[in-house]
Every structure is written in C-alpha cells, then in structure tokens.
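Missing here is one protein chain; the remaining ones are kept as they sit in the complex.
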Amino acid sequence: MDKFEQIIGEHPLFTGMDEKYLHLIVGCCSNVVFKPGEFVAHEGDKADNFYLVRHGKVTVETFAPGRGAVTIDTVVEGEVMGWSWMVAPYEAHFDARALELTRAVKLDAACLRKKMEDDPAFGFEVMKRFVGLILRRLHYTRLQLLDWYGNDK
Amino acid sequence: MAQERAMAAQFGTLQREHLDDLIGTVRNLGFRIIAPTLHDDAICLEEIASSSDLPCGVHDKQTPGAYRLKKSRDKALFGYNVSPHSWKNFLHIPAEEIAVAEKGKNGLAMNAPVPVAPPTAFLGVRSCELAAMATQDTILMHGPYADANYIARRKATLVIAVNCGQAAENCFCVSMKTGPKVEAGYDLALTEVLSGDKHYFLVETGSDAGRRIAGKLPLKTATKEELAEAGAVWAKAASQVTKTVNTDGLPELLAAATENPHWDEVAARCLTCGACTMACPTCFCMTTEDSASLDGNRANRVRRLDSCFSIDFSYIHGGSIRQSVKSRYRQWLTHKLSSWVEQFGTFGCCGCGRCITWCPVGIDITAEAAAIRAKASR
Partner (left out) sequence: MTSSPNPALTDPRILQELAVAASIPQGEAAAPSMSPLPFRVHTSRQETHDTFTLELSPASGAEKYPFKAGQFNMLYIYGVGEVPISISGDPVFPAMLIHTTRAVGAVTKAMKKLKKGDVVGVRGPFGTAWPVERALGNDVVLVAGGIGLAPLRPALYSILANREEYGSVAVLYGTRTKEDILFRRELEQWRSRLDLEVHATVDRATGSWRGNVGVVTTLIPKAPFDPHNTIAMVCGPEIMMRFTVIELMKRGLEESDIYVSMERNMKCGVGLCGHCQLGPTFICKNGPVYTYKEIKDLFRKREI
C-alpha cells in the first residue's frame, strides 16, 4: 500500500492532490505486467480499468481492412492509458497492445467511479486532472492531423 | 568634409544661351548625356546632343492615377517634375546578363561578363532622385556583398542636378526631407531662373569634376540679387508641396500595424499590378533567370528587376508566403516606410510621388500611411 502512496503521490497527474484523496485512489490500485504483444484492451471492451505506465510501451491501434493494424498513438513510461472509463457507456474505443514488456499500475475504474460519485469534491478533483490530460492529447492529435510534413501542392 | 565642400562651392551664373557650352564641355570630356526629353506625350529620359532636345515650355500635371503634359509659351527647360521612369533605368538597369557558363574541353567554365558602363552624365536630376540614388548606393555598393555592375555604372556617372521650380500635386519631398533643394551627391547643380527678360542658371559645384567643368564655362559670379532669385525658385517649389507623410515614429508604428484594418481597405483597390515598383526609383528587388542555348553549349543567368507584388515573389515549395493582396500591399508599404529604416538607415521612399501618379487606381502612399496611423490601436 505504501508503495502505491508514493507512486500516485509523485505522478504528475495527481500532483498537489489532498492526502485523503490520494488515499482513496490508492485503494483502487494494483500492479500488472503485460508481456510483449499482449492485449491491454480490445475495442468495445468494457473500460473497467485504466493504467499508469511505469515501464514499457503500449500502442493504441485499430485494425483497418487491407491496411492491417494502424497505430494511432503510443503510450510510454509516465503516461496514462485509457480515459473511456470516465464517460458512459464506458467502452474502449480502440485496441491497446503492449509492444514490449510493460509494467503498469492498474486502477479499477468501477471502484474509482463509485468513490467519485460518493464524494463529488473528490470526483471534481479527478475530473479536473483528466480534462487537462485529454486536452493535451487532443492538442497533439490535432497537430498530427495538420500533417505538417505534408505533400506540397 | 562637408564644410570644405561648402567653402569650395562656387555660385556662378550661366546664361541660357551658354547652356550648350555646358553640354558641349561634358560631351567633350567623353560623357553621353541623358536628360529629360519630350516623347510620346511624356517626359522621357533619353540621350541628348544639345539644349534644343530639352522640353521647352512643357509643364506636367500629376494627380493620383493621372499624368498629363501641357505646352505653354514660356521658355522654361525644367518646368515639370519627375518623369515616368527614373534614373534607375540607367544604374540598376532592368535586365542584364550576370553570369555565363560555357561547356569547353575542360568542362564547365563559369564567369561574370565584364560590366558595360559607358561614361554617362545625368542632366536634370531632382533632389528626391538624388536621395533615391543615395539609398540604392547604400544597398548595392556598401553592403557585405555588392553589385559589381551597378558599381561600374555608378562610377562612370556624372550628376548634374536641377533644383525644382514647381511641385507636382503628387510630390511630398518636404516631409520626407529629400527636397526640393538638392543638398549632396551631385557634381553640378543648376537652378533655372526666368524673370522678365532674364533667363539664366545659377550653377553650384559639388565635386572636383564639377569644378573642372565649371572652370571651362563662361560663368559670372552670382550677385546677391541672383542668389535671392534662385532661392525664390526652390522656395516656390517647397510652398507648392501639398502632400505630406508624418514620419514621427512611423517605422515602429508600421511594424506593429500588421493587423491594422486599413490594409483590407487598400487591398480592395490594389490590383497588384506592380506599376508602383516599376516607377519607383528606390525599388531594388530583382530575380534571376537561368537558361541555356539550344545546342546546350552556353548557359547564362540574367538578372531582372522584380516586384514584391507578383504572387510568386515569395514562393517556396508548398505555396507562396504572401498570397493575399493585403499581404503584398502591406509588404511594399511596410518595407518602404518601416523595414528599410532598420535595414539601411533611411526611409526607402524619397517622396517623388511616381507611385501615386502611375497607380492605375490612384492609390496614394501618403494617404494610406496616414490612414494606418489613424486606425492604429492606441
């Protein structure tokens, strides 16, 4: 339990969070390891968990007929994988697969969602932080769309 | 240096009937003479042989987008203002070959052709035009790299300036501090005085060459009265100048004015035809064109004057940087009245008004600069 206190407390996503809130989060934590090539989630799966990657690399991908698996994002050490757990219907939008040996802290989304409903102030703190994260990812995605190396006219 | 020149300057008077002595002396020294002439209903700078080639009794009316000449019965030889083309046509000439590559037995040899620079005298250069020549000198002769062809031509140029006796409606030399009286950069300066039966030129020397030429002319020392009469000539020109540019803090103002609403207003009128850049005596932008002979044995590069108004002036792969009319007009005006100061230490505009005269839709740089200032956010 101690170890998770430290990991969560030091994670950029949760910096500055109240001790008692950190404790609530820690209560939903467990360790997990994915072998290279192992699926972390499948498109359409119930989003019951999200992950703080501690080591390794996870691809976010989708399978396109004729093109094969197309990677749209990679999640590495220090980053967060998964936010579909926040909004109904709580379903994963894409496949996620460990590219190499990946160790992560798994957070039980159902557990966390219940605690957030029970304590709205806590829920708001968590939401705030996730909105910031999603904004950053949206920004990077938009830059990807710009295709700034793009074909010349 | 300036003081020495001032002390050495002579003021002599030359009667009208002796003007050809001046012309003849200059020709005998080996110079061809380019001067204003009357051609195709316009004042054109062309080679002359005598004073009878000068436009006698011709006056011009220049308003935004319009140029008209009028012939009257007076005998004034310089009774008009700036010609459609400027002396730039003879210095930073419109096109020339600057490099040649030839395939020989030793492979490719690349050379610059020797500049062609026949000694040339300019007769009738106005004060604003002297300022324009000075700024082109700064750019083309005094930078870390210089234009060898321009230097060769400039080194062979004798300048006989003329003080204006009248201002055209489009002139704004006074607020640009470039006229109407010539101050520097000339070998000789003439002021034409017509008063009653009198018709003479006050002659002022500005260099050793000018003194040498003046020494060969039947000059009489100028009397106080004659000096006053000459002073009245350029004073009259100054008093007739109506257009102005407020140059206070103008470079900074324009640099900060990229999103000024007035640009859209001008853009609705500007055709990006580039006539202003062609007529302008300070515009120096150029382009290079490479081509090869049909048999492939000789290739050359030609330097040609260019205009920032053309859409591919700013082309890089992916597209031109300045595509809209607004951006191109803004580039031209901002360069003239702002960037130029940071780049070369003076304004790029000499106040000659050619751009106003020759713009097909009569865009007036003085009015646009004032409008931008008026609409600049506080």
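Annotations
A and B are the chain letters, set down in written order, and residue numbers restart from 1 in every chain.
Following the convention adopted for this analysis, contacts are C-beta pairs under 8 Å (C-beta built on N, C-alpha and C of every residue); 3 or more make two chains touch, one makes a residue touch a chain.
Since we're looking at a predicted model, the values are computed, not measured.
In the complete complex, the residue from A:6, A:31 or A:71 that touches the missing chain is A:71.
With the whole complex as reference, residues 1, 27-32, 47, 49, 53, 98-99, 101, 103, 107-112, 118-119, 137, 139-148, 151, 154-159, 184-187, 206-210, 212, 255, 258, 284-288, 290-292, 296, 299, 301, 303, 306, 308, 313-317, 321-324, 326-327, 331, 334-335, 338-339, 342-343 of chain B touch the missing chain. Hidden from this view is one chain, which touches chain A at 57, 59, 67-74, 76, 78, 99-100, 140, 143-144, 146-150, 152.
In this text, only the chains that are shown with their structure count from here on.
Per-chain CA centroids place chain A at a distance of 68 Å from chain B.
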